[in-house]
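The next block holds one structure in the form of structure tokens; read it before the comments.
Selected chains from the complex are presented in situ; the others are not included.
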Amino acid sequence: MSQVAIYPGSFDPPTRGHEDLIRRSLHFVDRLIVGVAASSPKSSWFSVDERIELLTTIVADEDRVAVERFDGLLADFARTTGANLVVRGLRAVSDFEYEFQMALMNRKLHSGLETVFLVPALHLTFLSSSLVREVASLRGDVSDLVHPAVQKALEQKLR
Amino acid sequence: MSQVAIYPGSFDPPTRGHEDLIRRSLHFVDRLIVGVAASSPKSSWFSVDERIELLTTIVADEDRVAVERFDGLLADFARTTGANLVVRGLRAVSDFEYEFQMALMNRKLHSGLETVFLVPALHLTFLSSSLVREVASLRGDVSDLVHPAVQKALEQKLR
Amino acid sequence: MSQVAIYPGSFDPPTRGHEDLIRRSLHFVDRLIVGVAASSPKSSWFSVDERIELLTTIVADEDRVAVERFDGLLADFARTTGANLVVRGLRAVSDFEYEFQMALMNRKLHSGLETVFLVPALHLTFLSSSLVREVASLRGDVSDLVHPAVQKALEQKLR
């Protein structure tokens, strides 16, 4: 079967955990669309365009991955792109409950849309964009947590 | 990509929840092996052969599904069958933690083996084999919880 | 015994889940006061008056239900209204911990005030006001999630 999957998120900024999940997804999907949510209610550090640019740099070596912006419902984005699978990472119990609700909601809004959850590499399970922002804003070393392009972007943002 | 996935479990007995997960998995895998764990430490109601027979009846209409027994580690069963994906359902937080540990352990024992988690149909999220056994042993109606073949087998077992 | 119970909340907006809980409560309480918290720290979509109007429309057919605003502590509102029971819904583990703390706090502030928790209808367990706001603001279909009066109010708000 030819699979197109969406990996949706805020990616503010993308972390090594996001990158790990993208590469894991490619083990079982044919094509992956990294969907950058433009309509997130939370105020963001990086603009949608900056986040798309960072993600594009990070996955430049994977020709089966596309990075795209989406503005409305994930279910509608899936219909437009022809994706039948949503990929999400699970790190913690608190993740799980929110993700569970979203998976059920998305299935309700688009009955053919299945969500699959992956476990990130163990050493990345404690990592999140908000942790990266916190460490960076306190001038901590984030070189193990993000791609060099993201590290550079964080440094510019904080200058 | 050609995918072979394993859906491992005890299936003692198979429920409508297991059936739901099998059919959902076929949306994104090419071939699914339902792996009946023979070496479970818990004492079972149904023999491995009975469970295989019940599952085979339940998925008789799906020619991309095979039901097989496995005796040792899931990682070894995956190597033997050439599967690169494990499929599991997530219903509750307590599921999540155990499944998370097993996914990490299996990845450690077989680095190419990825586990993906699915959310069952909402009306089946509260269902489990142990709940079916409990209701059946108290002479409750299980017709909504299991396939007719399983219901019949439970009635014979309890006579 | 003659029971007066309070069902407190933000109801921003009321959902089908809130409505379900109100009707379930009427199975075992004589009179239910739906208490709309005016002093919520979170900024709201709908004014307290709008929320009271929507709730009043939704439960117009139930003459044992009153919808009232309250400004201070729930414990004080209970004293004023003579209620001895608080009703709350439980959907998820994260709900549970917060609700548990609030129930203990309210018992501390008003020792005769007991909190009872109900489980919503299964198909409504994934529903919340914030999910409704999210879906509505992304122009998704909320007709299954809220009463027609709420749907209309959301449409006007988003125009």
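Per-chain residue numbering starts at 1, and chain names A, B and C are given in the order in which the chains are listed.
Throughout what follows, a residue touches a chain if its C-beta (ideal position, glycine included) is under 8 Å from a C-beta of that chain, and two chains touch if they have at least 3 such contacts.
Worth saying up front: this structure is predicted, and the values here are computed from it rather than measured.
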Beyond the 3 copies placed here, what is the full number of copies in the complex?
-> 6
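Quick note on the criterion: only the chains that are shown with their structure count from here on.
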By C-alpha centres, the chain nearest the middle of everything shown is A
The distance between the C-alpha centres of subunit A and subunit C, rounded to whole Å, is 34
Whole-angstrom distance, CA centroid of subunit A to CA centroid of subunit B, is 30
Can you give the whole-Å distance between the Cα centres of subunit B and subunit C?
-> 39
Interface hub residues of subunit B, defined as touching at least two other chains = 93, 122
Along subunit A, where are the residues that touch subunit B in the complex?
-> 1, 3, 24, 27-30, 84-85, 90, 93, 96-97, 100, 103-104, 107, 112, 114-119, 122
Subunit C residues within the subunit B interface of the complex | 93, 122-123, 125-126
Interface with subunit C, subunit A side, in the complex: residues 39, 41, 72-73, 75-76, 93-94, 97, 100-101, 104-105, 108-109
